[in-house]
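Worksheet for the structure shown next.
Just one protein chain is left out here, and the rest sit where they should.
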Amino acid sequence: MTVSLFDSKLFAELFSDSEMAALFSDEAAIAAMLKVEVALAKAQARCGVISQGACRQIAEGLADFAPDPAGLAKDTAAFGVPVPALLKAARVAIGKEGRHFLHWGATSQDIVDTALVLRLREAVGLLEERIGKLLDFMASLASAHAATLMVARSRWQQALPTTLGCKINLWAEPMRRHLVRLTQIKPRLLVVSLGGAVGTLAAMGDKGPEVARQLAAELDLELPTTSWHTQRDGVTELAGWLSMLTGSLGKIGQDLLLMSQSEVAEVRFSSGGGSSTMPQKSNPIGAEVLVTLSRMNAGLVGIIHQSQIQEHERGGSGWMLEWATLPQMVMAAAGAMKHAELLFSYMEVNVQQMRANLDQSNGLVLAEAAVSALAAHMPKPDAQELVKRACLESRRTRAHVIDILSQTVDYSIDWQRLKDCGRYTGIAARQGNYDAEASAES
Amino acid sequence: MTVSLFDSKLFAELFSDSEMAALFSDEAAIAAMLKVEVALAKAQARCGVISQGACRQIAEGLADFAPDPAGLAKDTAAFGVPVPALLKAARVAIGKEGRHFLHWGATSQDIVDTALVLRLREAVGLLEERIGKLLDFMASLASAHAATLMVARSRWQQALPTTLGCKINLWAEPMRRHLVRLTQIKPRLLVVSLGGAVGTLAAMGDKGPEVARQLAAELDLELPTTSWHTQRDGVTELAGWLSMLTGSLGKIGQDLLLMSQSEVAEVRFSSGGGSSTMPQKSNPIGAEVLVTLSRMNAGLVGIIHQSQIQEHERGGSGWMLEWATLPQMVMAAAGAMKHAELLFSYMEVNVQQMRANLDQSNGLVLAEAAVSALAAHMPKPDAQELVKRACLESRRTRAHVIDILSQTVDYSIDWQRLKDCGRYTGIAARQGNYDAEASAES
Amino acid sequence: MTVSLFDSKLFAELFSDSEMAALFSDEAAIAAMLKVEVALAKAQARCGVISQGACRQIAEGLADFAPDPAGLAKDTAAFGVPVPALLKAARVAIGKEGRHFLHWGATSQDIVDTALVLRLREAVGLLEERIGKLLDFMASLASAHAATLMVARSRWQQALPTTLGCKINLWAEPMRRHLVRLTQIKPRLLVVSLGGAVGTLAAMGDKGPEVARQLAAELDLELPTTSWHTQRDGVTELAGWLSMLTGSLGKIGQDLLLMSQSEVAEVRFSSGGGSSTMPQKSNPIGAEVLVTLSRMNAGLVGIIHQSQIQEHERGGSGWMLEWATLPQMVMAAAGAMKHAELLFSYMEVNVQQMRANLDQSNGLVLAEAAVSALAAHMPKPDAQELVKRACLESRRTRAHVIDILSQTVDYSIDWQRLKDCGRYTGIAARQGNYDAEASAES
Partner (left out) sequence: MTVSLFDSKLFAELFSDSEMAALFSDEAAIAAMLKVEVALAKAQARCGVISQGACRQIAEGLADFAPDPAGLAKDTAAFGVPVPALLKAARVAIGKEGRHFLHWGATSQDIVDTALVLRLREAVGLLEERIGKLLDFMASLASAHAATLMVARSRWQQALPTTLGCKINLWAEPMRRHLVRLTQIKPRLLVVSLGGAVGTLAAMGDKGPEVARQLAAELDLELPTTSWHTQRDGVTELAGWLSMLTGSLGKIGQDLLLMSQSEVAEVRFSSGGGSSTMPQKSNPIGAEVLVTLSRMNAGLVGIIHQSQIQEHERGGSGWMLEWATLPQMVMAAAGAMKHAELLFSYMEVNVQQMRANLDQSNGLVLAEAAVSALAAHMPKPDAQELVKRACLESRRTRAHVIDILSQTVDYSIDWQRLKDCGRYTGIAARQGNYDAEASAES
């Protein structure tokens, strides 16, 4: 156990995701900050704030500049941000004119925040792509199991029949909404930060807004309306999205854990973990990790919300609180996506056991259907009472509820049809979609 | 101190908001659930699931039906939801045919969730309207103070000049984004819940989807794609929005508290609280409440995110966790909006003190400006070094930094102009807007 | 759904606890504050700070004084604390001399905090008593089921045999520790608050410390070392204890939910909730509420920890954050204790089903035992491999693992004895206690 599981070599494959982790290394952070400094120089040269020569020297000097992070640690601690240390080291690599105009009129936070946004753009792009793939996989799995009967459960009890296809589609639906949300969030998140010391861009004279516009264009980011140094709703909104994503995956994980229990045995994970002492066990590790990461993000999202309350034009405590939290949330989302993909790929569905669990209830799961059928002949409360008694008898005698009822009352009811769980799945047959078209498509 | 400050009579005016509180009373909860039951009957009558007569009896019977909440408590505890108790009481008020078809094919959660959505619609409508009004007020205040010079602060230190108009506009900007967010959230939040026992609507035969559509129409809500019984991203998203709103208000509160300090004295709240022992004090109560409510919501939002992980087709623990949390978040948002309105209405701005605080620095806040001016004549690091020394001297001698510099170097610099804080406010003059048009408008 | 479930009449019996709720009413808050004011007068009279006559008038005037909370709401909002409003109303009820010396030299926070401590003393006393009773009940239940065999589960899978008595004792153990913790916490929590305006007791001249000592004696509270106006570790520690208590109960709830599943059926709650639509269901409502309340407190405890960061000698935001959170945590603990008592009292244990679940594994739960037995004859990894293969075969053929093994190898092993689950329960036979004495006692 290291400080963060995501940085641990030992736990790298259990929790982390190498593709995403690459975005949150010291080296990636430094590279992104340097990229912003170069883009700023270009934007300023374009606006005549600095000379083309200075810009060229900056761009050339920083092209291959990649300082050792440890070498910057001391000054980073002294200044409370890595930028001054980085600039000091960078200036050595830059020609005299450029050196002079590096970081002209910007503040450290402009650089750190814009560099963060650049990495977040890659991060959400990665997640977006993976969600798309997972949804495709889930859609085909749902189709394949459109007719796979299983029991639906309500408050820990078997309730009614449904289909595995419906269950999978209901898992997928929020993730479809997450993609829509992401499209709406992006224009607010993927914005440049350039405010200078206090959000007024005073050091750039009257060129400030144009430099900001050019910087945004150079980095292919949006220009916000005003500086967001201490207005962190964009970051907070992303944190919420990340935790909604892991929450949806955590719900899947929770369901899979319940389905994987020895007594339920509806799914099994062939590559799940074994035990150091019990050779018979195949632990549903990946599903457990989904729950872990979702509860982790559900806790971390509150920290980000706390960090919204920042002081005046620039505050340190809340900003550093973001640093301490947001990358973990992104990693948790990436790790959860990885595990979700893996789980669906090696999940063994036990269709026979699903059917057996449904049948095991001896018709208890058809109680509502029975009430409906009987209610055509008597008041509903009476029907409910009748069925309730049949259920109790069934529990005692293990006889089928429908058989008990058919012997109790004498109405014209097609008992055999009523006994068929497959006929009482409602819109589960169309994967739970209200819209028949949607079901046809998915 | 009662269990919840929002329910306390003693603290009603300090934390709560009567208009919003009315939506979250037992009575309002019951009325909304009954409204859903009536709408369901109408939708089902329209689809031929129940008879017109039954529907009429239900509508008539429930028109004036308002049971005593305490009378439903025992059964609510027994069933874990208030609906069965409510139905039992309601049936007595309904004619025989209707009684039979009340709540036909629905599950308790359908009723509770749809009734919640109805109240949330009013709640977000109320907040939306108030945010609009607050933004109008803030915009006019920002205009009035477009030229009010004050010091901008970075990491607890005086940094550069800005204007109060800019500061206010930067406070307002995230709330403009919150309105956009709300528009995007609504179609996902304001949806009907109708899934029956397990989301399949099996009890309504093949009429389920059409009943759902009619119910949505009847209540003027959206129809979701599938049942959301255990997919709570809509509620979670709202919780995030509420906490982003209170977060933005909490940031304003924090700034006002800092500005109201005896040593800063830039604002004063005439109606703020006095002290039981110190007659000289005028406590900035409202601003403190803003911080309290924002930190409260920042904590509660994490609970809602935890509640996403619900079991199978219907889970109780996570759902009840929402009940325990969401209404408080709505109330905190309403209370914070109330206080924000009040604060801005009775805030006394001390323009002279703002100016005095700016001048008190003896030009330290112009250090960056001085560096810029000097950097036209020497390398920037040298200029920084020079200014740094002048700052230290100024701290010691209380002489003005610009005066010290003008006596130190011999460049052609308009020192008098440089000394004018009002000339170093950058885009603060346009309230911090990058876009000149926006500033003209706001 | 009201703002707080604990204040709702509709949900009163589902979540709240009437005995505890009585401590957190507006009326109880007011009564406790008045009690502190009277005690302060007595302490001051004893030290000669105020006259005996003034003291008598205060005590007599407030003896039956119980103002309407709503009448104090306006001033409470104006001052940000209820004390000034309360004093104003109280003075009318007090003779002239006493009126003059009411609240002498104290600050509002002294009164509010000491009054809170008085109520918390009753609250933790109530919890302590109930935990004791619950532990007694659990101990006798554990004894009664000392030999009730059931399957122990690890990471959602059947693992090894255990006994229900052991399981119950392991649930109880942390609660025994909570009682020890409470004993240690009390001297830090049950302390008087008296610091005057800023913790220096300046208004009482050199009598301050003696008044504080007398006040503590009068109220039978401890005297802290210094004022704790903005040092809230006592309250924070209590919050942690409350959430540890609900956490331990939530774990029990979680286990009971898992055991109550239709497919597991080891416990059943006769008074659990029914369904509005499914007559066969008996929902384990109480167990779900345990999980809800534990997750609620786990969220709220973080808010209390945030509230530790208070400003200077007296801060409002953090203090009010406590008001908004702590009473809910106490109520959640009381509600959880109530449900735990109820659950254990009406829990039906299905001993046959426990046995059946154990047997259903066909010896998979004896895999570790088999490895141990075989390891006496071969290297452990080989034994593990052998058993693993037998487990796979058992899964396929449904034959008993021990039978398969006995037919595979030819060692001198007492296979029949090995097949007996009851012989492989280790210290479960002594309820999991390492110490044989402890087991004998419990």
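As written, the chains take the letters A, B and C, and residue 1 is the first residue of each chain.
What we mean here is this: a contact is a pair of C-beta atoms (placed from the backbone, for glycine too) under 8 Å apart; a residue touches a chain by one contact, two chains touch by 3 or more.
All figures in this text were calculated on a predicted structure; none of them were measured in a lab.
Engineer: Going by the contact rule already stated, which one of A:L300, A:L405 or A:L418 would touch the omitted chain in the full complex?
Structural biologist: Looking across A:L300, A:L405 or A:L418, the contact with the absent chain belongs to A:L300.
Engineer: Using the definition of touch stated at the top, determine which of C:E313, C:E341, C:E385 or C:D403 touches the missing chain.
Structural biologist: Touching the chain that is not displayed is residue C:E313.
Engineer: Hey, which of C:K35, C:R56 or C:R99 is the one touching the hidden chain?
Structural biologist: Only one of C:K35, C:R56 or C:R99 touches the chain omitted from view, namely C:R99.
Engineer: Of the residues C:S51, C:N350 or C:S372, I need the one that contacts the missing chain.
Structural biologist: In the full complex, the listed residue that touches the missing chain is C:S372.
Engineer: For chain C, which residues touch the unseen chain?
Structural biologist: 80, 91, 96, 99-101, 104-105, 107, 152-156, 159-162, 166-167, 169-170, 173-174, 176-178, 180-181, 184, 188, 196-205, 208-209, 212-213, 223-228, 230-233, 236-237, 240, 243-244, 247-248, 250-251, 253-255, 258, 291, 294-295, 297-299, 301-302, 305-306, 308-316, 368-369, 372, 375, 379-381, 424-428, 431-436, 438
Engineer: Could you list which residues of chain B touch the chain missing from the display?
Structural biologist: 151, 153-160, 257-258, 260-264, 273, 275, 277-285, 288, 299, 302, 306, 357, 360-361, 364-365, 367-368, 371, 384-385, 387-388, 391, 401
Engineer: So that we can see where the missing chain sits, which residues of chain A does it touch?
Structural biologist: 1-16, 21, 24-26, 29-30, 68-70, 72-74, 76-84, 87, 103, 105-108, 112, 116, 196-197, 203, 253, 257, 271-278, 283, 285, 288-289, 291-292, 295-296, 298-300, 302-303, 306-307, 315-318, 320-321, 323-325, 327-328, 331
Following the convention adopted for this analysis, only the chains that are shown with their structure count from here on.
Engineer: Round to the nearest whole Å and give the separation of the Cα centres of chain A and chain B.
Structural biologist: Roughly 24 Å, centre to centre.
Engineer: If you look at chain C, which of its residues touch at least two other chains?
Structural biologist: 257, 273, 275, 277-278, 283, 285, 288, 299, 302, 306, in rising order.
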